[in-house]
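Note that one protein chain of the assembly has been removed; the remaining protein chains are unaltered in position.
So that you can tell them apart, the chains are marked A, B, C, D, E, F and G in the order they are listed, and the count of residues begins at 1 in each.
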Amino acid sequence: MTKDDLKELLKQYKKGDLSENRIISLLSQPPIDELGFATLDRHRELRKGFPEVIYCEGKTAGQVAAIAAKIAGNKHRLLATRATPAHYRAVKKEIPDARYHQTARCITLESFPEPIRTGVVTIVTAGTSDIPVAEEALITLKCLGSPVQQVHDVGVAGLHRVLDKTDVLTNASVIIVVAGMEGALASVVGGLVDVPVIAVPTSVGYGASFHGLAALLAMLNSCAAGVTVVNIDNGFGAAFAAHTINKF
Amino acid sequence: MTKDDLKELLKQYKKGDLSENRIISLLSQPPIDELGFATLDRHRELRKGFPEVIYCEGKTAGQVAAIAAKIAGNKHRLLATRATPAHYRAVKKEIPDARYHQTARCITLESFPEPIRTGVVTIVTAGTSDIPVAEEALITLKCLGSPVQQVHDVGVAGLHRVLDKTDVLTNASVIIVVAGMEGALASVVGGLVDVPVIAVPTSVGYGASFHGLAALLAMLNSCAAGVTVVNIDNGFGAAFAAHTINKF
Amino acid sequence: MTKDDLKELLKQYKKGDLSENRIISLLSQPPIDELGFATLDRHRELRKGFPEVIYCEGKTAGQVAAIAAKIAGNKHRLLATRATPAHYRAVKKEIPDARYHQTARCITLESFPEPIRTGVVTIVTAGTSDIPVAEEALITLKCLGSPVQQVHDVGVAGLHRVLDKTDVLTNASVIIVVAGMEGALASVVGGLVDVPVIAVPTSVGYGASFHGLAALLAMLNSCAAGVTVVNIDNGFGAAFAAHTINKF
Amino acid sequence: MTKDDLKELLKQYKKGDLSENRIISLLSQPPIDELGFATLDRHRELRKGFPEVIYCEGKTAGQVAAIAAKIAGNKHRLLATRATPAHYRAVKKEIPDARYHQTARCITLESFPEPIRTGVVTIVTAGTSDIPVAEEALITLKCLGSPVQQVHDVGVAGLHRVLDKTDVLTNASVIIVVAGMEGALASVVGGLVDVPVIAVPTSVGYGASFHGLAALLAMLNSCAAGVTVVNIDNGFGAAFAAHTINKF
Amino acid sequence: MTKDDLKELLKQYKKGDLSENRIISLLSQPPIDELGFATLDRHRELRKGFPEVIYCEGKTAGQVAAIAAKIAGNKHRLLATRATPAHYRAVKKEIPDARYHQTARCITLESFPEPIRTGVVTIVTAGTSDIPVAEEALITLKCLGSPVQQVHDVGVAGLHRVLDKTDVLTNASVIIVVAGMEGALASVVGGLVDVPVIAVPTSVGYGASFHGLAALLAMLNSCAAGVTVVNIDNGFGAAFAAHTINKF
Amino acid sequence: MTKDDLKELLKQYKKGDLSENRIISLLSQPPIDELGFATLDRHRELRKGFPEVIYCEGKTAGQVAAIAAKIAGNKHRLLATRATPAHYRAVKKEIPDARYHQTARCITLESFPEPIRTGVVTIVTAGTSDIPVAEEALITLKCLGSPVQQVHDVGVAGLHRVLDKTDVLTNASVIIVVAGMEGALASVVGGLVDVPVIAVPTSVGYGASFHGLAALLAMLNSCAAGVTVVNIDNGFGAAFAAHTINKF
Amino acid sequence: MTKDDLKELLKQYKKGDLSENRIISLLSQPPIDELGFATLDRHRELRKGFPEVIYCEGKTAGQVAAIAAKIAGNKHRLLATRATPAHYRAVKKEIPDARYHQTARCITLESFPEPIRTGVVTIVTAGTSDIPVAEEALITLKCLGSPVQQVHDVGVAGLHRVLDKTDVLTNASVIIVVAGMEGALASVVGGLVDVPVIAVPTSVGYGASFHGLAALLAMLNSCAAGVTVVNIDNGFGAAFAAHTINKF
Partner (left out) sequence: MTKDDLKELLKQYKKGDLSENRIISLLSQPPIDELGFATLDRHRELRKGFPEVIYCEGKTAGQVAAIAAKIAGNKHRLLATRATPAHYRAVKKEIPDARYHQTARCITLESFPEPIRTGVVTIVTAGTSDIPVAEEALITLKCLGSPVQQVHDVGVAGLHRVLDKTDVLTNASVIIVVAGMEGALASVVGGLVDVPVIAVPTSVGYGASFHGLAALLAMLNSCAAGVTVVNIDNGFGAAFAAHTINKF
């Protein structure tokens, strides 16, 4: 149920198109869909502005497809992350206009909604190897309805690359910095702008990156004030936070 | 040897159906079965209430099958965890009514015993991806003889889902909380009920879950008094502890 | 508010000694006490069987004293853990019959309540250096109302010491094993008995104990089924869990 | 130099009150103050909206005092974090109206500026022991000019405490959640609201919190979408990020 | 070159069968064989009592075969550890009587030498899953020339299994304890005997064993005096140390 | 753009072969090549003495080929590290004289440039299993233009092997020590010579090497003054640093 | 009870100096001394060759003194490790001829027993800062009755220092290598000799030694076959193991 759905119900009730008994019945249903292996939170959109997102890792293709079908049946927007082609094939059977974004490993519907924000979220990557994580953020932002622009491969080893983009950065509403290895780009960008910077460490790097730990710790210790951090490779989480900030 | 076996022997001896020499001979056998690669503990059931459980990881299919055949030959209940289909195929040859539980990765006999407890153990998962671990607990509890009920996918991101289940939770005799990511469900459930809560961290999550370390540490640090913790993904261990508690 | 308080209110209301308005007013007060720096949970006892316990680390002496005074004023049982002598002196001013347990670092009232359980909780330590943690568990169990017995310094280096205590162990309702270093005592005890075993790793040990990490990991990996674990040095948590189990 | 300073210069130049030579000379000074042991960034406020903040750990009292005097001499707002009383005494000699906030360990000027934002930042703590970190955030927000409100000690062990505050939370512009131990409060708050949530793990907790690591990992793995995280005990960083977000 | 080779040379020289020039030439050759990708230490046996052992991981099949051929050509005993079947096939081409020990992943010659020690090394495993590591130790000891006996699957969950073996243990010259999970068997055995105990942690176990870290730390922290430890899964190292001790 | 290119332009301009407009146009192009998924730093060679090196991990074959084509098109030297055969096949289509170094996992052009340094960089490995990392360093040094020599398999278990090479070591201009396991060779070499020693830990070793962590920590803690360290398995980084040092 | 005590009793019984009843009574006493806070293992010497050693950390001065008095009363040899001067003062009151070894932090009786071994244990330190740990080993060996010699400060940065001592090393019966930082000395010594080498990592070193972790991991990963390892700074454990080995 979205805020608009709720407004509509109340309006109908006020106009008399909906009886008191009926609206009470509708509103007092427990706001969940029980699937046995899943308990869908129907009020997620009401509370958080977006319905449940399906995290596919550890779920069978059948489970993902059933959850997706229920979300789509509720007329909610669909986003499934960390999806394999097998997950997608199962979903596609239930929802013919589902679409697979290979690099981002996401499933969405064929077309994205119109942006509902005016601010632009800028996604910046340190290197080409960080792009899959950036793509997960990109798809998430498009689903949520935030305008996005991307700047790729501007890591600090060639500092002029990011300095050349200062305009793009300062005009953003929110910046997402995606970087592996030592993650220094987050601090450099954080020192150049006064907009919120969300840092995403990636698992890109030689042995002592320890699958992203090095970048994660570096970003948490950023000397640039105001940088916040999400989980390693978590493009989705960064995008969701960015959209939440972009709202205001 | 079970407590009932022992009682039976002593009764027969008292009645004179068993000579002194014979019972001494029976009781003074070392309580083990030597298989060369394994030393079966025949008194495990006497001491712990359940015979040895076969942990299959690192064992060959042949070893698992031979141990299972010996346990079955001792008329003991059979439970093998972390079993692959290859383990199962070898066991099946020795014990035709062996059964494979794919999600739980367990081998048991075809039918479970009648429950020997009256209390109900409730297994609660934070997300659908945690179900395989919950299934290992489920099969274990059924083998041991505890009634079980399950509540799936009620993680704290949609808090009303678990609050709606407060009745089910407070009526449980013991609660097992299975959760990956940040494992917060253990603390929330632990704060709502006065029954024992056993927390099982799972390896579900993005990079900085470090294969379940994040949930493990969170559960060990639970601010809700009385939560105890078992190993990552250890559904079996949680179930065994829950059954032990359920006894009283 | 305890369950008894609630029963009393309802009884008075039924008898007519309490008006409908009055009982509604009493029951609809938000079940908290706001102290500015603390939000006391007045329903903790109703839900969990024991009022809020004060964790003193990181709190000023003044804060602890004010919270303790409020708990005592609510006629709730008092337990403050990790208390320094300075915390105690401040509490003592507010609550003259408060008492300090130096080894356990706990503050309680002068006298403990009568036991409300029949089962006995047995606390077992591996070494004399683990006693302070065992004492925290002891005081907690006495406050909660569980009978307790202690067995000290029976670590596995001299195995006959714990084997000599098998009777004491098997007759316990719940066992708390407190051990530092390699924490092997938890597995040995867990292999001998069919009662619930709660393991408390302690920070006792040479360098590579890493302040209790070695014992913590060992206990989580116990090969004895049914051992559950609490935080390092967390005697309070083990005791609370033991009392919860002891109830059934 | 602030944006207002820059506007003023350009306006004077336009009006002819400032010669071309003079304004070029003023603008082409390198935007730093060299103190030998420190290189003050005079454009920090121009770029980031706030002048350099002094991180006192590892600096001598004399160094902090000299930097503070330079910042004050530039008519910039003063904020020094992690200050000891010795740092304060040295600053006080240079800047008589400097003020020490003991719990927050911050030095500011006597009076805070008027708020320059309309949105309110809400700081929520899980426990009383988390207050010193919350205070660092509080002082920082007051310096920066964001309205603040605080809710203390509403950890998930007594869930109704935070549920009672749902109104306060949903009306906030940004929420800072400060929690040690398992840090579950961040996920619970993150699941209830659609405003940005910044989580600050604290070093409060028993042994296996490993000085805040448990809460840090838990918060990074939050199942509630949109939670971002800062360094352990870093109230300043959370506040700076919150103010940056609050701007929009 | 072995000590016997050296003695033989000197004897021949004394007898006059070897000219001064010739023996000087033989003794002043650098004691290495250069293979380009390897520098064989021809004096390893002279110094350490055994020639170089080939650690196959990270080496190509061709490299292993060439080194093995050189060792065999020097009439040295052959031992290659961590060998895959591919390594073996390449060695077999060079050395037809090479033999592959699948469980131990070792390559040796067809027949082992006669034992050169009188003491017996006893290898004890906690579980059947630890056998591959024990086999690496077994093959190594046979190559080196120590008599060996094995006791399998006597972990502490069924303590009588190891107590039944006390005789076997106390009669050993050296004991190697191989255990995963919590590794408690090392402490229990270490407390029972006054012979040297070498503990080998294995990577067997659930998640929080962290690939053997739990057992490693436990063994390093053993409360039983005199236990020493080798690397995780390092059956070879334990066996080599045991043989060295067995010598005296 | 190389320093030589820049000199050439300026010379042509001075001679009048290049108009002022033309040289300004050439010099004011932003020094990057935008490929969408990559932002090539054209001034890398000007600043660092070598053009961008392609780190292939995490990049698609198509991305690597396109970047390589652009670098080759700029007449820059080509070096791609961590390349798979698939990466190579894609590059080969764009650049027919590209060459694949299988052990080193590098792509270069068919022929290396003439050495531009006089000093020799000596690469020393502790074992044959360390050779792949040494090869990455070797190829890098050849690309950069430093003379190289190699000494393999001289780990400290047979100390005379490295002592025999003292001459080779002391005559080197820079030494790269490549070692896994306990990495002791770095300290031993560091104690013998007064030339710069760069240590590369490798991921070779048994369990508690933790994928190179043991060697990394050992090398960072070297008691031999003047040893510096690069990332685990980072042969490229060591070679680049060595060439930079070799310049002087 | 020592083996000699037991022999004496049996001899007296055979001669008739001890009645059957009396010897049965003496032998059937549980072999422990219960002190309330400690359970002394009277058979420790019978099983392990040495009575219980008192680990003082975490024990009060009173507890240590009472245990020491009991051990002395049993006519057992006294060794207390990790003792503070306060521990010593309390022991001194009970046992006037107790003696404190300040560097080793050990308490023993005034005079050491005659050596009961013929082999010599050689203790080698890498640096002067490792001496306190070496001293703990020295005192332990003297208590146990092994001849000892020491070689100090021969770390690998000046390799000739340890090479000069090759004679001393090869003539030892067992070698204990005590080293912090990168702990390379253990591998170098292990490569030179064919006697057992026990490595003790120490917590000496700069930041990334992580309190001895670097040396510990290095020693566990030693490329020299046959090195075994004890806990960080555990001179006592190394000495005990060395004496056990020295026996044969």
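Definition applied: contacts are C-beta pairs under 8 Å (C-beta built on N, C-alpha and C of every residue); 3 or more make two chains touch, one makes a residue touch a chain.
Remember, predicted model here, so these are calculated numbers, not experimental data.
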Partners of the unshown chain among those that are drawn: A, D, F, G
Of D:I71, D:V197, D:A218 or D:I232, the residue in touch with the unshown chain: D:I232
Sole residue of F:E20, F:E114, F:D167 or F:D194 that reaches the chain not shown, by the stated touch rule: F:D194
Option touching the unshown chain, where A:A126, A:C143, A:I175 or A:A241 are the choices: A:A126
Selected from A:P51, A:P132 or A:G155 as touching the chain missing from the view: A:G155
Touching residues (missing chain, whole complex) on chain A: 126-127, 155-159, 163, 181-184, 186-188, 190-192, 205-206, 208-210, 213-215, 217-225
Interface residues of chain G (partner: the chain not displayed): 127-132, 151-154, 157-158, 160-161, 164, 180, 204-209
Sites on chain D contacted by the missing partner chain, in the whole complex: 30-32, 36-41, 43-44, 52, 55, 57-59, 63, 67, 201, 203, 211-213, 216, 231-234, 237
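Simple rule for what comes next: only the chains that are shown with their structure count from here on.
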If a chain touches chain D and chain E alike, it appears here: B, C
Fitting chain B to chain D on CA atoms, where both chains share a sequence, rotation angle to nearest 5 degrees: 180
Selected interface, A-F versus B-C, where C-beta contact pairs are more numerous: B-C
Chain C and chain G, separation of their C-alpha mean positions in angstrom: 38
Chain B-chain F separation of Cα centroids, rounded to whole Å: 54
Residue numbers of chain F (touch at least two other chains): 127, 157-158, 180, 205-206, 208-209, 213
Pairwise touch network: line, ring, star, complete, or other: other
